[in-house]
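Every protein chain of the complex appears in place save one, which is left out.
Right, chain A next:
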């Protein structure tokens, strides 16, 4: 039985994430925007694998396998972010600018933010980390009502930020 942070606090710890096969290492972030998959439990699910246009995510059989990702083939397009029923994927770009990173996360609350809005970014425990500037809000029809919100934020908080505070 799993007894770590995920099963007691609700959110995975960095240690738990780093043990999972898809979680990026520091050097993977140097490539550009990449998908960060926070899926550490074996649940029967594979839309990340079937949605990826580059075939960079693999699960195989059984479909309870944890996802693996080839960061050299991942372009950070975000299709898997909307496809994941668990809302467990986001895109992070460490190379966005000198001082800022860009995070693109799934968001299913209303009201939706708009480009140009300042929003509060949160960590996995829902704690407020810093402010960010909304760059893009993408509600493409193919995303089936999961909106992708892209927010730039100071690089010093690169690792902690995963989503924004509900408004």
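Observations on the structure shown:
Just so it is clear, a contact is a pair of C-beta atoms (placed from the backbone, for glycine too) under 8 Å apart; a residue touches a chain by one contact, two chains touch by 3 or more; residues count from 1.
Operating definition for what follows: contacts and distances are computed from a predicted model.
Going by its UniProt record, the hidden chain of the complex is named "Thioredoxin reductase" among "Multisubunit sodium/proton antiporter, MrpD subunit", "Electron transfer flavoprotein subunit beta", "Thioredoxin reductase" or "Succinate dehydrogenase".
Interface note: of A:9, A:30, A:72 or A:97, the residue touching the hidden chain in the full complex is A:9. The residue touching the chain not shown here, chosen from A:41, A:100 or A:117, is A:41. By the touch criterion stated above, the residues of chain A touching the omitted chain are 1-3, 6-12, 38-47, 50-51, 61-64, 83-88, 108-110, 122-127, 144-146, 162-163, 165-166.
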